[in-house]
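Every protein chain but one is kept in place in this view of the complex.
Going in written order, the chains are labelled A, B and C, and every chain counts its residues from 1.
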């Protein structure tokens, strides 16, 4: 950590800062420039973290040298271990995995129809929401455990492992009975109680980036899950909130190469929520693969204009089928495969 | 709802849109302009809400006419009922209430010292976190139930009712045993499971605006609480996330008059988190009162440079005491009182 | 245009709104819903635009039906005409054009070296700044007309047409003497005097999107150029400003498919400024091609650590050469060519 002192800092203040650092068991190193005094703080990371040094009089700002995360870090050694969702490996470096399905599970028939379609098109994991986070309390809230059962039936019929969202710590036991992967939605990315709870699950966790979460925030939330003992986290970029009003969100593909560089965790991109308009989902899906995504999550609905959620952004099955062909071409162009 | 069709919409598409609207039990009204066709949709709000009309071919965009919220709305009749926190009324229109205390409860002694200070200075409600939402899993996570006990002791000693944060649906019973008001933190503003749970509590709820939540989002989250039967919600502006890096957050005082106009719920401002730098908290507190806030929440710490959280933004007790005097003057200038 | 009236609008207010619309020479159409009155305004676009209808008592909000731009619009008929920069056509739908060169022209030798490198790698247009917009008045401001001369010499030597930035209306004559294309920088995207001036030039204009410009704003700025008589505008996405601090800007690739759908103008992407970190420029360049860009603008420097501007984001020539090969593969995968 580097402490930059105020222009008018006094010697007494510097002495006090130094004393406080030593009191914390750390080693200060004072460096005097032409017009400012800078103090390096040397010592074990864990001691340095979270000390209220900015509150000491005479301190202008504090610059961390170490990253605030550690378990998720690329620097944490070893090759990136792919995360397995019911046997489908994501993050191997070679294969791009397609995750697809409806936004919400609406009925058994709807789900089976879509599950078969996306499987035939080339998807390898099935998504579908049983507990739905909706901005309005008056919107469809999901089928609950019935939805989970239909997902399990779709898995039995198609062989696709399933991923579904968890919204409440109390729901973990019931969801664990059915799902192959837990999804944490963007709005719960900093629901720390939930992060800790899924950190104790045996299932992998797909963690969606919050609408205004920095990349660092996302990594800190992943760190919560890992620090509870669950190493199987997938990071998902799904659009951030900006001033733009012509799209639902702004899919931030910059996050893909940055996350690949900073962390050893697989990176999933959700172009459906990311741009939020079905006409532009394909282009963003192709771009995500070119940017280096390990997997894509794309919503498909057999009858978008009757969908109970997100109809305006879901692809029809035939559009998805055509898109898979185009995704394969781009994947191969960047040395990957589907 | 108003449907704006695409420039190249066909008559067959218009017929299909009209048929779909009628199928939903609504009444379409087609209006042909010089270059575009617009279709009004008339009928009960509840029928219109959430229909995937944007997914119908030929539709370019959909403009809602009605607000998506209803219970929180100013239009919902009757004068704004003040919300009572342990007998202290907020939102009466006349009195500006000061809520103060430390970020985290760190020890019984720390809390009692601060509680007495802020009470003497003029605060009427005590805040303090026992369960702490922290970006890092390695930061202090709060004292849990011990913290709640210390809060109850501080209430017994000072007479100040207490407000504390809830992070997990499972914690409601224990927090209800001690607290006078439940706080939902910014990062949980769209934790819909938690919103529903506190919507069933007998305690009032202080709902903090999320870092990237629009004003509409905040109102929809309040609507969740009200729709479960709890009418006692206080809305709290506490800073949004923008591109600015010189402050921790950007306190959005624009939200104050807008919320006062759109909703009948009391509006609380938290300048401490809002700007995040103790030197500027006083000016933002004064501005919040001038903008029309019903209450302020301001963090005070007796020893900021040893605080276990947010030391850099807490005011020392003597600064707070002086600030209360200045707040009183501004309150009186705008026809209010402390 | 659709007028949504306030919930408590009176009949007298509606009559006044209607009278005002008729006074403007437009035709009102009143539609009464269950709880609100909506008024359609029918008439020629040019009459409707810019009337202060939101200022009329009883009006809650105003929803435009027509786009505010017209010349740039896809709806403006005819196939997209490629824009020619010194004979190199951009926007033909088939070819992806590479524009490359240094951020600033620093010396004749530097420029010639880089120009030859990028030409050999596959670039077809040379970029280089002679007048530099710099955040600080103490930073290198460019070589001025000397820089333009060096650009012309580089064109003579390599055959690459040149693009350079214009910052001042007074500089148009001198820049027109040398350049093949005028660049309007992000910070001048709403410098309307400059837009009008280049709208009277015979040279094409590459218009960069401002840091906080919506897509609509960008199109309106292009409309300024076209409305002065210059139809040759290229739209350039170069990163927007968000809350993220790990990258210099946030390259918004969502803009690519949206712009391709809404306008007939070619779309250029600048991944260099977009993400602002050389290690991640290649991935963003590939993603831009997959998203549908007509051209890429990529900064190359032969000695980044001695660059007088933007050294940290420029690619070395050998990295650029390798990148061109990868771009070609992705272009072919999406049915394009270099």
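One rule holds in what follows: a contact is a pair of C-beta atoms (placed from the backbone, for glycine too) under 8 Å apart; a residue touches a chain by one contact, two chains touch by 3 or more.
This is a predicted model, so every value here is computed, not measured.
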| item | value |
| --- | --- |
| Neighbouring shown chains of the undisplayed chain, as defined at the top | A, B, C |
| Full-complex contact with the absent chain, from B:152, B:291 or B:319 | B:291 |
| Residue among B:84, B:107 or B:250 that touches the chain left out of view | B:250 |
| Of A:25, A:44, A:229 or A:335, the residue in touch with the unshown chain | A:44 |
| Omitted-chain contact residue, chosen from C:107, C:190, C:302 or C:321 | C:190 |
| Touch residues of subunit B, complete complex, unshown partner | 212, 214-216, 240, 242-247, 250-254, 256-258, 261, 274-275, 279-280, 283-284, 286-292, 326, 329-330, 332-334 |
| Footprint left on subunit A by the chain that the document does not show | 2, 4, 7, 29, 31-36, 38, 40, 42-45, 63, 65-66, 75, 241-243, 245 |
| Chain not shown, touching residues in subunit C | 20, 46, 49-50, 52-57, 68-69, 133-140, 167-171, 187-188, 190-194, 196, 210-212, 217, 220, 223-224, 227-228, 241, 278, 304-312, 314 |
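Here, only the chains that are shown with their structure count from here on.
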| item | value |
| --- | --- |
| Central chain of the complex, centres being mean CA coordinates | A |
| Interface numbering overlap (same over half, different under half) for subunit A and subunit B | same |
| Chain centre separation (subunit B, subunit C; CA means) in Å | 38 |
| Geometric centre distance via CA averages, subunit C-subunit A, whole Å | 31 |
| Distance from the mean Cα position of subunit B to that of subunit A, given in whole angstrom | 26 |
| Numbers and ranges of subunit B residues touching at least 2 other chains | 241 |
